[in-house]
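The next block holds one structure in the form of structure tokens; read it before the comments.
Apart from one protein chain that is not included, each protein chain of the complex appears where it belongs.
== subunit A ==
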């Protein structure tokens, strides 16, 4: 009872995932830190909110480096069961998405290792993971030289290492900051996240400076 205040109105005990969306109303303008704190205290609306906002994203992220969808689903499920069990003693989280991505990555690797344990060497994420699609807005694609440039950039991106592509996608697809990337990818320093991104983009530098012909 101490750690688990009841929601304000009695019928709110019914927090359906499907009905709309008391939890969104409560939390949409709160900081990640506040939301996480509420979740830690046992607020069911906070859990509902976190689930609604992040589960689809987690699934999509998991699919970037694991092929087995049901394994990803299991991992997501286990993560939340575990987090809920540890409520009351969860540590502070500044970016929920980065944190969830981190533990999802870990959990999937751990699960895959476990599954492969019989007579196999330990599992490693294939180099195919975090594949990048590079595509301009449609109206530009018809332009032949733009298309050529697109192909060159695409090729350069394909040459990047898997970690580099992961960082690039976290930055441009997920819109994460360097700090968040360093959490999600478990770098000890923010500096390392910057380094990975800079190094990855260095190989694209010349291509980027090549002016598109329509600008000349």
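Everything that follows uses one rule, which is that a residue touches a chain if its C-beta (ideal position, glycine included) is under 8 Å from a C-beta of that chain, and two chains touch if they have at least 3 such contacts; residues count from 1.
As a convention for this text, contacts and distances are computed from a predicted model.
Asker: Quick one: find the hidden chain's UniProt protein name among "NitT/TauT family transport system permease protein", "Xanthine dehydrogenase molybdopterin binding subunit", "FecR family protein" or "Asp-tRNA(Asn)/Glu-tRNA(Gln) amidotransferase GatCAB subunit A".
Answerer: Hidden chain identified via UniProt as "FecR family protein".
Asker: From the list A:64, A:112 or A:164, pick the residue that touches the absent chain.
Answerer: A:64
Asker: In the full complex, which residues of subunit A touch the absent chain?
Answerer: These residues of subunit A touch the chain that is not shown: 1, 4, 6, 10-11, 13-20, 42, 44, 51, 55-56, 59-60, 63-64, 69, 73, 76-77, 80-81, 84-85, 131-137, 140, 150, 153, 157, 168-169, 171-175, 177-178, 194, 197-198, 201, 205, 208-209, 212, 215.
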